[in-house]
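For this view, one protein chain was removed and the others were kept in their places.
Up next is subunit A:
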């Protein structure tokens, strides 16, 4: 049943924000060809936007970074020559002749650009991160080198940054009844690993529930979501395995110790955890990114910095993945040309920086054709997409047997902590014995496991109410409403129309700080992201819509965004949709001749 990718691409109703398609006269923002073909892999329309900003925006962004860099050099010069007090970490006098402990140059960006607007990150909160939270107010006297707390709390700040997709991060006593019982029964500490004495009956119950929820044979849960990836990928991807990662996404590379192996590794679509897992295992295995395969020679990718050509690369991702797979199979390992023992494709359900959803049907058909394995990281998409919250597999109407390794975390939609890996029974049995986390990391603590159990039962409807389904529907409604309104206002929003992660593009470095601060003044907490988590010209504010947000809260946020968009001149989109969305929906269903 596998088809050639090029045939697929022509038959699919795919909307992309690439510039040529945006000039379609009827529907700005996407193109449509004869409605949905009957035999395609996509059962409903798949609309993603990645509009490019006008050229002057890119020019000014570079100008902004140039100014920042020049002043950065000036300040570094003054610091080096003693004209200014040094606030950075440095070695003691007696150790100045030793091998340097702190790499000054690598922290240039950190010291000179990030630090100036650092007050917008790491803000301490002092309440549950529900739809609203309380913030501790802090001020800085020396331009963000140090902070001090004034003692005041800013109350009821609307929370647009927490991954609280279904609203399970709540303090309602009734909801947490079972969790309190388990807390009193088991306490909080496990004090052991899974393979020693840390497997409780709660874990078995939870694992069975997760397997039923996802529709697979078995599952295994781990105490930390990040560690699920970083500790299990090395177990699966051993020597002589190839692990292509889907798009390119810049991650914050904070692990200097791995500079020996990998220098800076830029990946899109692979979370930091997965990349760390890959780095740990990168002694003999190879990590490659799809879009790169179009441009590079047969050299190993570790150490290379790929150039992200974002909108054009979208149409090439499946083709570049196919090319990568073909070359891997034909040419084998880099020096010896022996065949790869296995090829695992790592993808994420929702890419949290772009808000786009993975093209699962195409990837599955490719993997079947080339006999590779698929590792799906559903950290953001489990609970958040799909008709009943079962993730991207349900969203595309596929069966969980298509994916070899399903991985997800409980930190996002379930309001708990930890992660799971699910799939066939022999895979999970393998992980129980070979996972690094099972051997060394302590297991999940029982109250947290109970929170996941109650959230999952609520989602599945096993607690006798339809609350779970209501939450999923509410999230869907909120997402569509929020995205539609933002598009109408004229902001550039990336990503799929169904994804609750909404990145709003800011572009210029000066606006990052201004945006976050002004939103906080209006009592709305947002997360802004810049380089190196995103490409250097595309800094953004990332909103996470939650089922717990009421329409009033969303309206408050939208009004504030409208005002701020005009004040800071953020409405770069050339194509704001019409303000008659019903008409727009109707037109989509009519076949065009």
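Quick notes on this structure:
Assume a residue touches a chain if its C-beta (ideal position, glycine included) is under 8 Å from a C-beta of that chain, and two chains touch if they have at least 3 such contacts; residues count from 1.
In this section, contacts and distances are computed from a predicted model.
Hidden from the displayed complex is a chain whose UniProt protein name, among "Actin-related protein 2/3 complex subunit", "DNA primase large subunit", "Serine palmitoyltransferase small subunit B" or "RecA family profile 1 domain-containing protein", is "Serine palmitoyltransferase small subunit B". Only one of the listed residues, A:509, A:535 or A:565, touches the absent chain: A:509. Residue A:68 is the one among A:68, A:129, A:332 or A:490 that touches the chain not shown.
Hidden from this view is one chain, which touches subunit A at 60, 63-65, 67-68, 71, 74, 113, 116-117, 143, 508-511, 513-514, 567-569.
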